[in-house]
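Report on the structure given below.
With one protein chain held back, the other chains of the complex are shown just where they sit.
First chain written, first letter: the chains are A, B and C, and each begins at residue 1.
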Amino acid sequence: MDFDLSEEQRMLKESVDRLVAERYSFEQRKAYGKEAEGWNRGLWKQYADMGLLSVPFEEKYGGFGGGAVETMIVMEAFGRGLVLEPYFATVVLAGGAIRMGGSEEQKKAILPKIADGSLLMAYAYAERQSRYDLADVLATAKKDGAGWVIDGEKTVVIHGDCADKLVVVARVSGGQRDKDGLGLFIVDAKAAGVSRRSYPTQDGVRGADITLKGVKVAAGDVIGEAGKAWPLIECVSHSAIAALASEAVGAMSAMQDITVEYLKTRQQFGVAIGSFQALQHRAVDMLVALEQGRSMAMYGTMMAEDPNAEERAKAMAATKVQIGKSAKYVGQQAIQLHGGIGVTMEYKVGHYFMRTTVMETQFGDTDHHLAALARAGGLVSAAG
Amino acid sequence: MDFDLSEEQRMLKESVDRLVAERYSFEQRKAYGKEAEGWNRGLWKQYADMGLLSVPFEEKYGGFGGGAVETMIVMEAFGRGLVLEPYFATVVLAGGAIRMGGSEEQKKAILPKIADGSLLMAYAYAERQSRYDLADVLATAKKDGAGWVIDGEKTVVIHGDCADKLVVVARVSGGQRDKDGLGLFIVDAKAAGVSRRSYPTQDGVRGADITLKGVKVAAGDVIGEAGKAWPLIECVSHSAIAALASEAVGAMSAMQDITVEYLKTRQQFGVAIGSFQALQHRAVDMLVALEQGRSMAMYGTMMAEDPNAEERAKAMAATKVQIGKSAKYVGQQAIQLHGGIGVTMEYKVGHYFMRTTVMETQFGDTDHHLAALARAGGLVSAAG
Amino acid sequence: MDLRYTDEELAFREEVREFFRTELPEDIRRKMINGQVPVKEEINRWQKILNRKGWAVPGWAPEWGGTGWDAVKLHIFKEAMHLAPAPEPLTYNVNMIGPVLIAFGTEEQKKCFLPGIANLDIWFCQGFSEPGAGSDLASLKTRAVRDGNDYVVNGQKLWTGTAHEADYMFCLVRTDPDVKKQKGITYLLIKMDTPGISVRPVVTLDGVPHTNEVFFDNVRVPVKNRVGEENKGWDYAKYLLGNERIGIARVGLSKSRLNRARERAANVTVDGKPLAENSRFRERLAAIEVELKALEITNMRVIDEVKRSAGNAQDPKASILKIKGSELQQAATEVLVEVSGRDVARSETGFLMGDEPPIGPDWAVTAAHNYFYHRADSIYGGSNEIQHNIIAKAILGL
Partner (left out) sequence: MDLRYTDEELAFREEVREFFRTELPEDIRRKMINGQVPVKEEINRWQKILNRKGWAVPGWAPEWGGTGWDAVKLHIFKEAMHLAPAPEPLTYNVNMIGPVLIAFGTEEQKKCFLPGIANLDIWFCQGFSEPGAGSDLASLKTRAVRDGNDYVVNGQKLWTGTAHEADYMFCLVRTDPDVKKQKGITYLLIKMDTPGISVRPVVTLDGVPHTNEVFFDNVRVPVKNRVGEENKGWDYAKYLLGNERIGIARVGLSKSRLNRARERAANVTVDGKPLAENSRFRERLAAIEVELKALEITNMRVIDEVKRSAGNAQDPKASILKIKGSELQQAATEVLVEVSGRDVARSETGFLMGDEPPIGPDWAVTAAHNYFYHRADSIYGGSNEIQHNIIAKAILGL
């Protein structure tokens, strides 16, 4: 058991923390959000230069060669900064699908471009009816000579508006909710038949609903074997949960700090409101929730790529449950302890709350994962 | 809508409140508990003289002629006093079965004896396997000439040790959990084939596990029609829940008062601990839980004998849910705010907590009723 | 004792419900069901319908348009309104300035303002809170200095809902800075187009400019627009507290939200079955409904006490209504978020405020907006922490 960061990890942490501190004040973020795509291309380039865009990729594809811990470091810092750039969509999700399931050719073609910042990607998996069931897929991929033709609709694709390429989940065979018969396809976002409706999201970024009509995909753009993608879809989801958990820890720790600072400075009845014991104890309960969340994000990070799929699935469900619960408590109390100002767009704390609220709906909410965990027999085995 | 008590109800309330105040101090209760049966025969006589033992019975059977509101008044006072006498078992449960389902002859024979204090009864319905399912009955009643023969085991029969007569639920026909096929039988507790194992309970009274082996019951001792008792069993249970809810309100209000008094007097760090805001707010949350419970006990009282069985079942389930939730919160916090002394037998607050804890297991716990209510479609109809 | 409505009350409830069924414009009802925010025109239109019926200001003294209903009927009316669901009347007009003018205004002020307030021809906003004076309202600093027949007002107000749409503000200003903070406050009616007033809308987390900052730069207010006596404004403001009692729990509104959640959950599929049939979901709903039923009774108990005390009770039990009522309102908005799932992620302020069609399903896209905004339920009107303090002191004697 060892909580130490390696020298390299410590350096990564310092540099990304510094970046966020220097470039992601609340005011700076507001300005980035007003840009055309809702984020800043210059910063994206800077992330590339720092090696952040290739953190989980192997060195031979131009990557940083990091693992889940390195992603945790980046996501936690990005959570503190409420970073708007399409890191999660490009590097963690779509990049993750290719990193974990792609062919040698695909990795060589795509990962270096993600790494140097020239390629943006998004992961189009959810559909109108699918709710949180990853296997609930109606979009179809039909064989078309050597390649495939995709038809279907994908909703709430985060950063789907600016992505150059999409990783699309489509059904090759089987019924609506079958785990068998799914495929992952790399689709050019500007390909014929792809139309996107873009919109802002509650957490300050942008998403898109994407319609695919007779979109042709070459044989070489199938990730892994078409129809057998379920284990990979699960792996992507597990990496996503670990990354979201770390981002949530960053957001929660920011809310905690902002709130405690507010309690120390805000005066009412002639004293700092932080002198009121009831508010102190609430801030302590927030801290307990935060630390429980932090512990679980670490656990999720450890387990995110565990080879035992069953144990991994339970661990990631448990991670999402704890994070959901902690983030809801910390967020609601952060608002409450601020009073009126906490409910305004002008003040930063509400933006964290909106982000963590949306996060709850990404890759399954607390109830979804609690039910899944319970069905799987819970977390405590007789062996402890 | 009218929250006023009638003149007669007010007088009843005053007299029973006074009785409890004068005769049920913590020390007095301790003394009663040490008597052979764990309660006081002299007080029982006094209840009879005051008319309390016939509160819900019609005047023509020597009764007080009261309804659910009168029972509420008595049970709330008894809850405050943690009264040990077998009122609930005799008057509410067994008496209720006869009052609501008995023949003219049965009423004439039994209710006056309950009223004058000469007859103690208990309600033997639960079995080892039945948990909170009132229809889960393995005890059998077989036709035997004009009468019946009963075989089976009944567990945790409250005040079953001292009862002169038992009302026993037994199965005439049907499968283990069928609602159809149940009967209610009046059984002499000293009849051949009845054996009782008596023990103290956590809430300071006594109960018994009762075995019935070939116990003969005359035709005239069947309540209603054998095999068709389900609606009556439900009615008894609903009256029981309303009575328990009122008792719980009495117990909760006592815990609230004791705790607030303790906060005002207990000194730590040189001040009364009631000056600490965190403890003040906890006491307020207790009050909110208590008042919500009190409201629901009133609602349950109103609905306890409502002719619409479906609405009544929902209302009583909702009542038990709210009472269970409120009592758990009030009880746990009352202990917590007292600190160490709250966990000792020497101090009164813990005894209320033990009573409300046992109460939760009587006539179905919170989860049982929440599930039942949810299955029945919840409480809010589209009509509001 | 009988917690059930009398036959007369039941008949009244039916009459009221029928009115809401037939007279509430369908477009407005639709918006309310969708969780959209009614705009000024809609609130106006609906208030005028109510006023034609004579139900615009039911709680007021009958000579100024009140209905003379008792507390139970007022409760029945409010519940029917919430269940309809209809927009709440502009609270600043109906529940606040109207009753204050009736109690403390001059005859001239009453005649000049009350009919317009009731018919919403005049919109009021409330100028109480200031930066640094939130829960500690009496520490307000906005200064008014007498100059001839005017007061000259300088300062800043915060949390002035609808100020950007209002014709008038009722406003607390400090006229004597040298006395104890509750003394020395005066109650003014300020016309919003007076030179020197600037309004800066403040957008809340739902994306709607629900509130404002208002700045006063040498704003001249005629003395005749003062309510009551100089330096006695705090008393008039406190009088309002008694007018928030009935319906503060908003039981009907929460019921209405839960009804919507149940309907919607019937159309959401989880594991191949409707969410509405999922036992966890049903039990969560039922658990809130139980608390809501208890609160409904608690509410009636408080109303009953108000009735006994001839309507003048400042019952601290009302703080229980505020605490539990806001918790349950928030719980209901959380359930709607849960039901709506991923569709809450889109920011659909265009639809929320009524101009644009929704991108996602109309029933789902407002859920997060409402969830965010209703975090304020436990903050405004005295935060739940303040309510706890009130109960601790006034009821528990701690």
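Points to keep in mind about this one:
The definition used in the following text is that a contact is a pair of C-beta atoms (placed from the backbone, for glycine too) under 8 Å apart; a residue touches a chain by one contact, two chains touch by 3 or more.
Note that the structure is a prediction, hence the values are computed from the model and not measured.
With respect to the full assembly, the chain omitted from this view is in touch with A, B, C.
Residue B:Met354 is the one among B:Ala218, B:Met354 or B:Ala376 that touches the chain not shown. Of the options A:Ala31, A:Ala219 or A:Val288, the residue whose C-beta touches the omitted chain is A:Val288. By the touch rule set out above, chain A reaches the unshown chain at residues 1-6, 9, 69, 260, 263-264, 274-275, 277, 280-281, 283-285, 287-288, 291-296, 298-299, 302, 318, 321-322, 325, 370-371, 373-375, 378-380, 382, 384.
For chain B, the residues in touch with the chain missing from this view are 126, 129, 131-133, 155-156, 177, 197, 199-203, 207, 209, 267-270, 276, 278-279, 332, 335-336, 339-340, 342-346, 350, 353-354, 357-358, 361-362, 365, 367-368, 371. Against the chain not shown here, chain C presents residues 279-280, 283.
We adopt the following convention: only the chains that are shown with their structure count from here on.
Comparing the CA-atom centres of all chains against that of chain C, the greatest distance is found for B.
Centre-to-centre, using mean CA coordinates, chain A is 53 Å away from chain B. Once the centre of each chain is set as its mean CA position, chain B and chain C turn out to be 42 Å apart.
Among all residues of chain C, those that touch two or more other chains are 385, 388.
For chain B, the set of residues that touch two or more other chains comprises 277, 280-281.
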